[in-house]
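Okay, so here's the structure we're looking at.
Shown here: the complex without one of its protein chains, the others still in place.
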Amino acid sequence: MKAEIIIAGFGGQGVLSMGKTLAYSGLMEDKEVTWLPSYGPEQRGGTANVTVILSDERISSPTLDAYDMAVVLNQQSLDKFESKVKPGGALIYDSYGIHQPPTRTDIKVYRIDATEATIEMNNSKTFNMIVLGAILKVNPMVTIESVLKGLKKTLPERHWHLLPLNEEALKKGMTLIK
Amino acid sequence: MNDKVLLMKGNEALAMAAIRYGADGYFGYPITPQSEVLEKLEEEMPWETTGMVVLQAESEVAAINMVYAGASCGKAVFTSTSSPGFSLMQEGMSYMCASEVPALVINVMRGGPGLGTIHPSQADYFQACKGGGHGDYHPIVLAPASVQEMADFVALGWDLAFKYRAVSLILADGLVGQMMEKVILPEQRPRRTEEEIRKQCPWAVMGRKDMRPKNIITSLELDDDKMEANNHRFQATYREIEKNEVRFELVDTDDCDYLIVAFGSMARIAMKTMEMAREEGIKVGLVRPITLWPFPVKPIAEIGQRVKGILVPELAAGQLIEDVKLAVECKVPVAHFDRLGGNVPSPDEILNALKKELINA
Partner (left out) sequence: MENNDIIKLENRVYKRPSLLNEAHMHYCPGCSHGVVHKLVAEVIEELGLQERAIGVSPVGCAVFAYNYIDIDWLEAAHGRATAMATAAKRLMPDKLVFTYQGDGDFAAIGTCESIHSCNRGESIAIIFINNAIYGMTGGQMAPTTLLGQKTATCPYGRRADLNGYPLSITPLLAQLDGTRYVTRQSVHTPANVRKTKAAIKKAFLNSMEGKGTSVVEVVSTCNTGWKLTPEKANKWMEENMFAKYPLGDLKDVDAKNE
């Protein structure tokens, strides 16, 4: 098993932490993991992306030119990474803020309305988990149990009461993939 | 799942490994992309547990001189910085090598020259390996290519530093520093007691306990003959280090037609290039220098003899390649590939360079 993924969007959108959650989930399943951010000088705004690789074997390069899956959350990221998806790979994009949808036909394209789903859940902080749910629906590289286990390991105990909400958001995200 | 396996950034793993080593002190100044080292140390508050000192200095100049003092006192002290800050530390590097004190310095390289960028680079290779300050000296240069090595080289660096009374330098880059991977940290070791340090480092400046003869740590010797003798002693130590401490990793070199020599993050990327090349039937091997100084001359010379060409991909405009050419004494075609200024190549860029510069040349 090997999954090579890029998640890209605006800084502050939770791109890096989404990648981190995915990476921790891989750790929970004893997979080899790399998480490589494109770090910038700014804490908020600008574009951010993170490359996450999960594998059963030793990972060579943490940086790639072709991905099994690209998850893009703004137009700039779509423009940059649509061409980098391997033929037969998957591209997930959030419809919010994307005015020129992807055009490739040799990959599977999934449009999700994650931003809208957060409004339905009445909690904008669920965005990450909704998108992650969608990712796992398209490529079940880790189980939801592992995601929650990873969250529990990384979250301080005072935030554990949020775990059910996260689980709900993950499941909500899964329903967005049609 | 093994509870001891953690997921961490290279910079964080390094900080944790230092606490676990039983470090006595850290003195540093924030600079991207390595500020997580100081941040992690401040967050961990080791002064509450092991008694380790952590201090944010007023500059890299102050930081390296604090390290110089700590090392002169026989303490396990270290600093970390990135390229512009490392330039400021060159004076201190020279003084520490001249005073033969065991210190650990980390340079998480970023694109230069000048302020440059904050993204990965390997363009401080010469500065690190050839003695970036004044005078004839070498730090021992360790090049980690993974988060695990960021952690492991802390202990290795200090052990070598104390063994040879030398300065160890971990030469990482923004990619290895910022990347998260699995890591197993070493067990917590107690800090050495004053008595243990006095025994291990009888030269250390710790006060004249029991009125032993005074210890002076200085790099000054105005008598030319004595200073020449000092230099001969330094060089003898360097020859000893060259003899004993060369470290490298070989990947798929048994049957290779082409060889890549790369270190740190570039070696990781090149490993992917090799996988891609093998799929196309091109047999490529890799020598990854782990010690950049002392440089692994022998394996490169030996494997170099039986390949059609060597590619040296680096995040620098031709620095590592000079040592590779010297190692093979220019008997084999040696080609260069680079990305500069903070850019990092993708594995296929290196493959294309291999084809263009060597296979189809």
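Note that the chains take the letters A and B in the order they are written out, and that residue 1 is the start of every chain.
The rule we apply is simple: contacts are C-beta pairs under 8 Å (C-beta built on N, C-alpha and C of every residue); 3 or more make two chains touch, one makes a residue touch a chain.
Computed from a prediction, not measured in an experiment: that's the story for all the values here.
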{"item": "Contact list for the unshown chain, restricted to visible chains", "value": "B"}
{"item": "Residue in contact with the excluded chain [from B:70, B:144 or B:342]", "value": "B:70"}
{"item": "Residue, one of B:14, B:217, B:256 or B:307, that touches the chain absent here", "value": "B:217"}
{"item": "Option touching the unshown chain, where B:10, B:33, B:46 or B:92 are the choices", "value": "B:92"}
{"item": "Footprint left on subunit B by the chain that the document does not show", "value": "24-25, 27, 53, 55, 57-59, 61-63, 65-70, 72-73, 75, 77, 91-92, 95, 194, 205-211, 214-220"}
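Following the convention adopted for this analysis, only the chains that are shown with their structure count from here on.
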{"item": "Distance between the centres, which are taken as Cα means, of subunit B and subunit A, whole angstrom", "value": "34"}
{"item": "Subunit B - residues contacting subunit A, complex", "value": "1-2, 5, 7, 32-33, 118-119, 174-175, 178-182, 265, 268-275, 344, 346-349"}
{"item": "List of subunit A residues in touch with subunit B within their complex", "value": "20, 23-24, 27-30, 32-37, 39-41, 59-66"}
